[in-house]
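Removed: one protein chain of the complex. Kept in place: all other protein chains.
Labels A and B are assigned to the chains in the order they are written; within every chain, residues are numbered from 1.
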Amino acid sequence: MIAIVYKLIPHLLSWFCIVLVLLRCFSVRRSVIMIAGISGFICGVADSAVLFRFFSASTSYAVIKSALGASFFLFWTIAVVAVYRSGERSTTVSSRARWFDSSFSAGVISAFIAIVSGAICACRIPVVDSGALTYAVPVLAAISLAYASLCIEKRISVSFKAAPLGAFAAVVALLLFSSSSLPRLDLFSPLSMKVMKGVHDFVHQFMESILIPDHLFVKPIVWKYIGLLFGKEVGFWGGIIIWFTPVLLIALAIGSARLPSVAHIRQGAQRRKLLAAAIREQRLQLVIPFFSIVIFAGAAYQSSFPSVEYWDPTPVAVTANQAGEIFIPKTGEINLEDGKLHKYLFKQGTREARFFILLGPDGQLTVDLDACAICKPDGYGQADGAVLCYYCKTLIPLETVGKPGGCNPVPISFIEKGDGVAIDGITLINSWVSTVQATTRVTEGGK
Amino acid sequence: MLFRILKNSFLKRPKAVFLIFLSITMGAAVATAFLGIAGEVSHKMALELRSYGANILIEPSAAEGGGFLREEDLPKIKTVFWKYNITGFAPYLFGIAEFSSGGKRERGVVSGTWFAKQLEVPGEDVSTQGVKGIAPWWEVQGRWPEDADEAIIGAALAKRLNVASGGEVTALVKGRRQLFRIVGIVTTGGYEEEQLFAPLVTVQTLLLQTGKVSRVQVSALTVPMDDFGKKDPSTMSKDEYEKWYCTAYVTSVAKNVEEVMAGSRAKPVWQIASAEGALLNKLNSVMLLLTVLALGASATSVSTSLMASMAERSKEIALMKAVGADRFQISSIFIGETLIISVVGGIVGYFIGDQLAEVISRTVFNSTIASPLWLFPTAIISAFVVAIAGSIAPLRRALLVEPVKVLKG
Partner (left out) sequence: MAASIIETTGLTRSYGDICALKPLDLLVPEGEWLSVMGHSGSGKSTFMNLVGGLDRPTSGSLQVGGENLLALSEDGLARFRREFVGIIFQQHHLVPYLTAVENVMMAQYFHSVPDEAEARFALERVGLGHRLKNRPGELSGGEQQRVCIARAIINSPKLLLGDEPTGNLDHKSTIMVMELLKELRAEENFTVIMVTHNQEVAAWGDRTIYLDDGILVREERLVKTDEG
């Protein structure tokens, strides 16, 4: 239970800040925000739980990821529009602004944000063996954090306003920060991958046909620059540009917003005083976008350098065919040969077995029980170059995984069939039962 | 406007500004140098003690008096319960020898070992064992020995014998001679620099100790020691003992290895290194103390020069106050001034400190250091700390200036 709370810390922290920003943004509608936010969060957790129960993990992740992607896209659009409009001087309250001020819109917006936030949070909770109680932990934490945030918000000086633009930037930044610690929800890495692919394709498709190596006008130096486009870095830097541009645009929009017209005031001192007040307010408004830049940077950092915390996949449920054989394809939803540990859960009647498949450094696949012959079956995670036993925290070198003995996971015989791995269900269950029965003499209580 | 005020005030008082700049630069340079060396020393120590280095030492147990371990026991190390956690090991056989090379004669230690030996153990995969694997921090100029009469020589011994890579050294032990071709010079930063390393078989023949080794260094992947690991296994409950046994503490691995080597005692290296570590820790504390003192001295000197310039600027401050500057505005002007100086001072101090660290480590510690990246922010931050600490008292004084009294005269 404590482990779950620990894992949830970044998500709950993001949630706390999101509530804070929302409350300050719609400061006249605190109760609406609180109700919509908390119910949205609960809704999000429930949605996520339902998704993972009834659909495959990849579908569930895809749903949440597309919600995140959509908000990032919306953020881009709003940022561009904001910069485009920043030169205008708004004289009358537009219908848009009036809609934005209504309590209905405040509720809808915060409910949507809370749903996404809750869904991300719930992704951290392992699907198997998690009852309603496990889901209650984040929900209760989120409710108390929302109240804490309400108390703190009331104490922050009134002069510190959150303009809708800045608040939106902060909320998107916090959502992405929250999701970046989950490799399967992370947006930054796939983004840089896409950029790299796109650039490479572009260079291939167009440049090749236009620029012949010994072309008259293409000097070697130009080729050097084109070569840069092929580097590994191009994806990272391209990703960084796409990642940070909208929030910078928003900062620019706020920074370049026209100051109030003071030309009609004849007295210099009075004119300057008005200007100074406007500039002060503008600077205060820039605080939130700058805070968001830091959060965005944190998210990108977390995504490019995932915390050394072990790779801890949730077991995927598998079934056997009529011949009693479990077949797991090498590619598809999960790529078995990516060097990561992939956990599976096999149920047969009342008995179940956990096992994992891993491509060793020698290029050989290995199938092992998620338990060793000695320790309690708490399972394994993957750290840098080693596999870690959760129970005794012993590091097992990757190259020895698949060999029996010691604290190593118990290997299972399997047949590599062209495009997949076939395991005999009965053998699996039997070896699990014999291993676990030998080791689970003490009742569960440690975890 | 703030920028204009700062620019002009700098240009007006170059001497005072330079003095403050100098103090901050010195502080940052000293902090960079000392912290760099301290960090490097800890880094080197950590490198030796880290889990991938040798962390278990097997020696003959005193009780059996033989003084040697048997080479034939070595392959058993790869068959113990924790075999997968043992990433490598290397045996050593030591003897005192009279070395001579080109007319120079010196006494030294001749050490036989495995460099990278293919070890075949029935029922296990072939593995490569030896010094090369367990001591990755050894820097060999040249190459590792391959033939029986090839050797690498420690840097200090090589200096005494005035021998370079490619030279020859004759070892004389009790009338027996052995000619070694030197193929590399090894720098380890430790006592190994006083030794000559040759293949185990050759040294065994030279010392007439066939099939014997004096000690074995074992490198194992272990779990950091915690309170549970330090507990005496005999006082544990059944569950606890099971967990202890199944946890790769360095002590449990050592116990495991000891069981298969006849007449041996396995000690975790941290016990041996702790004396050395304590010394290094003391050295580090001295460095830190010196850094704090140096920073304190710079801050004092910044404070003094600022105080002096404050006295001459009190009129200006009084005037600003009279015109209507509040405390925040006054502070931003003076803090802004020192911060600008400290940014420049920090950058300059970093470069000076970097050079200083190199000079110190070359002359005092006789080793080179690689300047880590974190020193740069350290330099800037220490410059900031000096600047802020040095400005507190002068700023307080500036804020206490009473325009009425100052402007009267």
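Following the convention adopted for this analysis, a contact is a pair of C-beta atoms (placed from the backbone, for glycine too) under 8 Å apart; a residue touches a chain by one contact, two chains touch by 3 or more.
Quantities reported herein were computed from a predicted structural model and do not represent experimental measurements.
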item	value
Chains in view touching the one left out	A, B
Contacting the left-out chain in the complete assembly, out of B:307, B:344 or B:407	B:407
From A:85, A:204, A:258 or A:272, residue that would touch the chain that is not displayed	A:272
Candidate in contact with the missing chain, chosen from B:72, B:125 or B:326	B:326
Chain not shown, touching residues in chain B	1-2, 4-5, 8-9, 11-12, 315-316, 319-329, 402-404, 407-408
Contact set of chain A toward the excluded chain (per top definition)	267-270, 272-273, 275-276, 279
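In this text, only the chains that are shown with their structure count from here on.
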item	value
Residues of chain B defined as touching chain A within the complex	81-85, 87, 221, 223, 239, 242-243, 245-248
Parts of chain A lying in touch with chain B, wherever the complex brings them together	374-375, 386, 391-397, 400, 403, 405-408, 442
